[in-house]
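Report on the following structure.
Every protein chain but one is kept in place in this view of the complex.
Letters are used for the chains, namely A and B, taken in the order the chains are written, and counting of residues starts over at 1 for each.
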Amino acid sequence: MKSVDIISTLRSLPAPEPDAGRMRRTLRLCRAEYRARRPLRRVGAWELMRRQLRFTILPVWALQGALLLFICLALGAARPAEELIPASASLAAELAALTALPFHSRARRYGMEEVEAAARLSRAKLTLARLGAAAVGDAVCVAAAALLSGGGWYVTLVFVATPFLLTTAVSLAALSRAGGVYSAICLGALMALGYYAAAASWSFDMLRISPLLAAGICLAAIAAIAVEMYAEIRGNGMEKRLGYEY
Amino acid sequence: MRDGELFELLEAGDISALDELIGAYYPEILRYCLRHTPTRECAEDAAQETFLNCVRHIEAYVHRGHFRAWLYKIAANACADQFRRAKDSAEPPERAADEPGYERAELKADLERALAKLPAEQRELLLLRYAHELTLREIAEIRREPMRTVQSRLRAALKALRKLM
Partner (left out) sequence: MNIEIQNLTKKFGKKTAVDSVSLTLTPGVWGLIGANGAGKTTLMRMLVGILTPTSGRVLCDGADTREMGEAWRDMLGYLPQSFGYYPEFSVADYLDYMAALKGLEKKAARRKIAELCEILSLTRVYKNKIKKLSGGTQRRVGIAQAMLNDPRVLILDEPTSGLDPGERVRFRNLLSEFARGRIVLISTHIVSDVEYIAAENAVMKAGRIIDAGTTAELLRAVEGRVFTARIPERELERAESAVRVVSLKNEGGGETLVRYVAEGPLLPGSDFAEPRLEDLYLWLFRDERRQDDV
């Protein structure tokens, strides 16, 4: 027998008429259920940010605000010694990279991860909101460092963007692999001091670095940061953190 | 009106959209339940439970597309529930709908007999695709399988049915 015939017979198999009374009863019950149910209230991104403001966003911004003040004062003070401006700018940028670290993975450190993961608003949205807020603060601090350094795009690339991105990438990697926020901050601080020392001693030599190399380093750092952010948003490694071993 | 529009109305509190949604899907869900429960009464209970569960968890579904696939999944579970409740029923989960007074052509009777001989999975695939006219994508979602797997299994099921007829 041909498939076409089988298919057409299957399509015309008995389709019993529903009982009208039963269908009406189903409808009536569904209407009652619909009226009685508790609708899921929509929570938009703005409301999410607003409700998180007091708890997680304002503390980061407060620290970044303090840093911004420091940047303005430090770079203002460095003006007379022009050769120190690039080094000061790089230090400011690296400190900006470290400001969000104390707030990173707090849920993990204080045993809030489980209860937050089980709450209605997805951890991805929440993490994204927090990271977004920290990124805004970082952007303001880095922009201030760039502007106050007074140099052109290349000075900004070598003495602001590169140290900022490198420090962010290395400290985030240290945080997720070595586990401790203090070790990540220490590592970041060491990098900051190292870069500052290099910039203070060899700023002219550093300005001879090929822009392509500098840009390449920045892109690699951005890629590394993206990997860490993705893992953070996805909540990767949760099982290990809960004590399960493979 | 399309499902998406009906859901938007439902979300906005327009309960008449519920009437339209249920009116549109009740016959086919009942038909599905008739094949997956022991009696007509069980099938009607399962269909009712399907729509009630659907309403209870309407937000779980909203905006996700493939409403039919979701509805059929709930229906499958409602039918399994009915079987559990009808503990004294010894009949297998899938059986031909048996409507008294309904005249069948000989071909349809042969088809029903052949269907009954097929493995449950193959029978289910053929009925979902051709009797219920679900798309391959919807079937893939119901069965949580890739579309390609559904396609090849459907081909094999049709071949097996052809051999039996």
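Convention: contacts are C-beta pairs under 8 Å (C-beta built on N, C-alpha and C of every residue); 3 or more make two chains touch, one makes a residue touch a chain.
Remember, predicted model here, so these are calculated numbers, not experimental data.
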Visible chains that the absent chain touches, using the contact criterion stated earlier: A, B
Among A:27, A:117, A:143 or A:189, residue touching the chain not depicted: A:117
For subunit A, the residues touching the chain missing from this view: 38, 40-41, 43, 48, 51-52, 55, 106, 110-122, 126, 238-239, 242, 244-246
Absent-chain interface as seen on subunit B, which is shown: 49-50, 53, 56-57, 59-61, 64, 70, 73-78, 81
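As a convention for this text, only the chains that are shown with their structure count from here on.
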Centre-of-Cα separation between subunit B and subunit A, whole angstrom: 44
Subunit A-touching residues of subunit B, taken from the complex the two chains share: 10, 15, 18-19, 22-23, 26-27, 30-31, 34, 44, 47-48, 51-52, 54-56, 58-59, 97, 99, 102, 104, 107-108, 111-112, 126-127, 130-131, 133, 158, 161-162, 165
Subunit A residues within the subunit B interface of the complex: 1, 3, 6-7, 9-19, 22-23, 25-27, 29-31, 33-35, 37, 39-40
